[in-house]
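Here the complex is missing one protein chain, while the rest keep their positions.
Order of writing sets the labels: A, B and C. Residues in every chain begin at 1.
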Amino acid sequence: MVGGGEGAFIGAVHRMAAALDGDYELVCGAFSSDAGRNERSAAALGLAPARAYSTLDVLLAAEAALPESQRMQVLAIVTPNHLHAPAAIAALDAGFHVMSEKPMALDLAEALAIEAAVIRSGKLYGLAFTYSGYPLIEEARVRVARGDLGPIRLVQVEYSQGWLSLPVDRDGQKQAEWRTDPARAGLGGCLGDIGTHAFQLAEHVSGLAVEQLSADLTTHVPGRRLDDDVAALLRFAGGARGVLRASQIAAGDENGLRLRVHGEKGGLDWSQMEPNTLTLRWLDRPAEIVRAGGPGLDALTTARLRTPAGHPEGYIEAFANLYRSFGRAVRVGAAIPPARGAADWFPNIVDGLRTMTFVETMIANSVGDTKWSSLAETLDQRRASLAK
Amino acid sequence: MVGGGEGAFIGAVHRMAAALDGDYELVCGAFSSDAGRNERSAAALGLAPARAYSTLDVLLAAEAALPESQRMQVLAIVTPNHLHAPAAIAALDAGFHVMSEKPMALDLAEALAIEAAVIRSGKLYGLAFTYSGYPLIEEARVRVARGDLGPIRLVQVEYSQGWLSLPVDRDGQKQAEWRTDPARAGLGGCLGDIGTHAFQLAEHVSGLAVEQLSADLTTHVPGRRLDDDVAALLRFAGGARGVLRASQIAAGDENGLRLRVHGEKGGLDWSQMEPNTLTLRWLDRPAEIVRAGGPGLDALTTARLRTPAGHPEGYIEAFANLYRSFGRAVRVGAAIPPARGAADWFPNIVDGLRTMTFVETMIANSVGDTKWSSLAETLDQRRASLAK
Amino acid sequence: MVGGGEGAFIGAVHRMAAALDGDYELVCGAFSSDAGRNERSAAALGLAPARAYSTLDVLLAAEAALPESQRMQVLAIVTPNHLHAPAAIAALDAGFHVMSEKPMALDLAEALAIEAAVIRSGKLYGLAFTYSGYPLIEEARVRVARGDLGPIRLVQVEYSQGWLSLPVDRDGQKQAEWRTDPARAGLGGCLGDIGTHAFQLAEHVSGLAVEQLSADLTTHVPGRRLDDDVAALLRFAGGARGVLRASQIAAGDENGLRLRVHGEKGGLDWSQMEPNTLTLRWLDRPAEIVRAGGPGLDALTTARLRTPAGHPEGYIEAFANLYRSFGRAVRVGAAIPPARGAADWFPNIVDGLRTMTFVETMIANSVGDTKWSSLAETLDQRRASLAK
Partner (left out) sequence: MVGGGEGAFIGAVHRMAAALDGDYELVCGAFSSDAGRNERSAAALGLAPARAYSTLDVLLAAEAALPESQRMQVLAIVTPNHLHAPAAIAALDAGFHVMSEKPMALDLAEALAIEAAVIRSGKLYGLAFTYSGYPLIEEARVRVARGDLGPIRLVQVEYSQGWLSLPVDRDGQKQAEWRTDPARAGLGGCLGDIGTHAFQLAEHVSGLAVEQLSADLTTHVPGRRLDDDVAALLRFAGGARGVLRASQIAAGDENGLRLRVHGEKGGLDWSQMEPNTLTLRWLDRPAEIVRAGGPGLDALTTARLRTPAGHPEGYIEAFANLYRSFGRAVRVGAAIPPARGAADWFPNIVDGLRTMTFVETMIANSVGDTKWSSLAETLDQRRASLAK
């Protein structure tokens, strides 16, 4: 693990998610650039001091030198965003699989560099789009894919938080501080931090690609250097329409990620804060409450559940589903990640490139007068300029 | 009453709303252009046959000729949209007050003509933006106005129905048929029918005017002649941002009007289908569930309630609030409608012009390449061209 | 109307409920024993002063003397409980139909006297068990009756209010004062006021009679002379079990009437505060949300609705359903009320006797050491002692 020392939020969650099913053992780490913090973190986690490395480079070199039976197999990257890409590339090139926090990178150019490293290394690369690990998100995806709702017409996704409503980033709140610093967070603020989750979930469940978007990015808190509120109109391949909203200044909102998809025959509705319920509404019959563990679930959903109906599972279990799937791919020596819809799919380079393309398209559209911008054009341009 | 014969939906609702508090008596009507239907409707309503008139013109002439103590005072207009403007203008010019169904008119030019008639007649004109009659909408408006939420940053409104998901308009469903016919419905389909409600509610509660918008209007059902799905990004005076969504093809949705407003300190959330609850979420303390009839309400809200806490009031009661306020203005001989925020405010010409300006701006923006269109410019242009 | 003068709660609700559908006209009243209050009430309601009578006796005599076309047809009784029985008997014997507030009477002996008056007069007698007028309560009743849930095993009903948590009855709160005075409220406090509603709804929807009960009545507020909290274990004919809870000291609760019925195949769940939703849960398939106006309703339910799906109806509309049904029975000259399950059923003498039997059985059981008491025995004893 790189990052995730004392006081960090997401590192601890990665550790719990990996531990839950007994599939992973934490064997080494470079938890902090501060030596004392690094050592204390390792000690608290019960690691041998020798395997608490001062930097990622040292870690990679030392672990690569160990016999295969003792060596780290997967590097979990839980640093601030600006280190995601260099860490991923270094680890892949050193022969390790990588499970990375999102967003993939600071920008699309970095993301394409990771893609290149994945290709040349032949190693697995997973991205913690955690929300796609929820069992009922899988059920939602299956329902759309098998046509239960009819042809899809509407995709609405929102991700509403309020914790950046005040200028806490200027007041020393560590989580807020780096997230609003372009050098460490990347091109997008709210856009990169949670807008990418919303976008990934919308495409993942609907099975449809956003072709064009029209965006409005706003910074509501004076002095903040990145957007803290995002809205976009979406046009999907095949004619579906959508709206994406993400905000970190919706005061009073917690972690309100909600996805709705409507087809000709009905609609589905899922909210992350009550993740064990999927509501299906129908044109011609009463709405149904599909429940985690209850009747009517697809086998792909059931495989992602650990407890019977009415015993709620949450965020850590969703996260653990990604780690479990990733671990299975590692164990079977998969050369490429399982396809979307496979039992052990996990978010990967495909989701990463889509979300980074989304970020750059949003930003470009927001500052201009053009109404609609194309994601494919954004990606083509970046690939072309890198090819030069 | 003009319109609202046998089988019509909204006419019956107007009658119940007007009857609820005992403030109105139905004295005459031109319920249908079909003579038999007109007579049967009048009989069913217990009207004297002599006051079931064949047309509105006949009605206006006959009633105007009656002694003042017997004469109709207020004309309720519950026809399809294309008759709203001619009926309103005729009634106003004949010296009657008018309570009209929305949308105000087929287009902004007609709306301006009604405005002129209101001015020259000195009569009262009310518009059935029913949802603004809910008690907790008044509470929401008060909370925003007195600054409870802090400066407003986000306004999100959605109105989601599914009943036009299939081409029922081609299959003889009467309500669907006229609503999708440009000649009878006006410029907007879903936009005019329910988008106007959403827009009116957003401006009414937030107390903020939309300055610019960027729209995407779609017709999902093949062969339909008007939009059946609407989305827009909104920019409000003062810097608040918003999104408006309205759909009549969100299969499975009923009458899902929801309004959320966020300020720097907290947010409010109201859904029409559970109208007796207003949720307030705060940055620094637990969310509160404000309830119709419960503790903590403003006197303006309490005045709109008829039952104690826990005895639900609904759509008809909200509607009755508009009729009651309108009736009071008539009774006291008000020359102009009470201002927004007054105890007996009702939606009027101001709301009508704003919503018709919204409709025309949405349509113009949707067909063009310009990202942002200004509502003020739309109105100025229409006024200017009428002035020629 | 007798009772329901200025400041009274339930009288105004009766008037709105009767007015809603245009089936009733308020023609006379004895609104208050205070002459000034009586006159002001009549004036506010637009009644001719001549028909604001000083007492019920005067009213009955005067109205009986009027020509049939002008005469009152139905007396609405909205007084405190101790006047229910004498008013009902006097009106029936004077040849008028009666719509009475609940509870039917102060005790079972009075209730049996009303029954006798109904029989000898041949007039109709309705009781305002308002909650059984909700459309989805009819749907619930139909679902049970036609066996959707399988054989019924569990019936749980609760009615939870908190407004008597403090000794407001000693502090001059008028509604609280008479409700806690045995001379005016009757044998039961909370038991008579809302326990009877819960009991009536449970038997009405389940279609099952409570045979035995075991009760615990409590007075939590020191000095209060009647119970303010009630619980009972219920045993129904056929083996179903149940629990009834009613409280007026559940601080913070509003008007929380909830009914759940479970059979072998599934269960239903209805809450009065969100009355337009009926949740059906199934052993073998996802739960369904049955909605007022939505798909899947029985015709008996639809006939009790006034608006399309998503336009909420509430307490006044439920009440109006009872008045409408009662009015139809009056109009067709029915000699006996429609049976439970008939299109125009309304709560009547049957519901009244059951609930008064319930009240007396509860009280008797609560003060004794016997575990189970029989409702049939209570009724038999009262009939027998009256027969002496």
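The criterion applied here is as follows: contacts are C-beta pairs under 8 Å (C-beta built on N, C-alpha and C of every residue); 3 or more make two chains touch, one makes a residue touch a chain.
Everything numeric here is computed off the predicted structure, so don't read it as measured data.
Summary of contacts with the chain left out: across A:Glu63, A:Asp193, A:Asp229 or A:Glu313, the touching residue is A:Glu313.
Within the whole complex, the absent chain has one touching residue among C:Ala231, C:Met273, C:Met362 or C:Leu379, and that is C:Ala231. Among B:Arg291, B:Arg306 or B:Arg324, the one in contact with the hidden chain is B:Arg291. Within the complete assembly, C:Leu154 is the residue of C:Val27, C:Ala113 or C:Leu154 that touches the hidden chain. In the full complex, the hidden chain is touched by chain C at residues 149-150, 153-154, 156, 162, 165-166, 214, 216, 218, 220, 229, 231-233, 235, 239, 241, 243, 245, 247, 249-253, 262-267, 280-283, 287, 368-371. Although one chain is not displayed, its contacts with chain A can still be listed: residues 9, 12-13, 15-16, 19-22, 26, 45-46, 161, 253-256, 272-276, 291, 293-294, 306-317. Residue positions on chain B in contact with the hidden chain: 279-280, 282-291, 294-296, in rising order.
As a working rule, only the chains that are shown with their structure count from here on.
Two copies of one chain, chain A and chain B, form a contact in which over half of the residue numbers belong to both partners. Comparing chain C-alpha centroids with the centroid of the full set of protein C-alpha atoms picks out B as the closest. In whole angstrom, the spacing between the mean C-alpha positions of chain A and chain C is 56. One simple way to say how far apart two chains are is to compare their mean CA positions; for chain B and chain C this gives 36 Å.
In chain B, the positions touching at least two other chains are 253.
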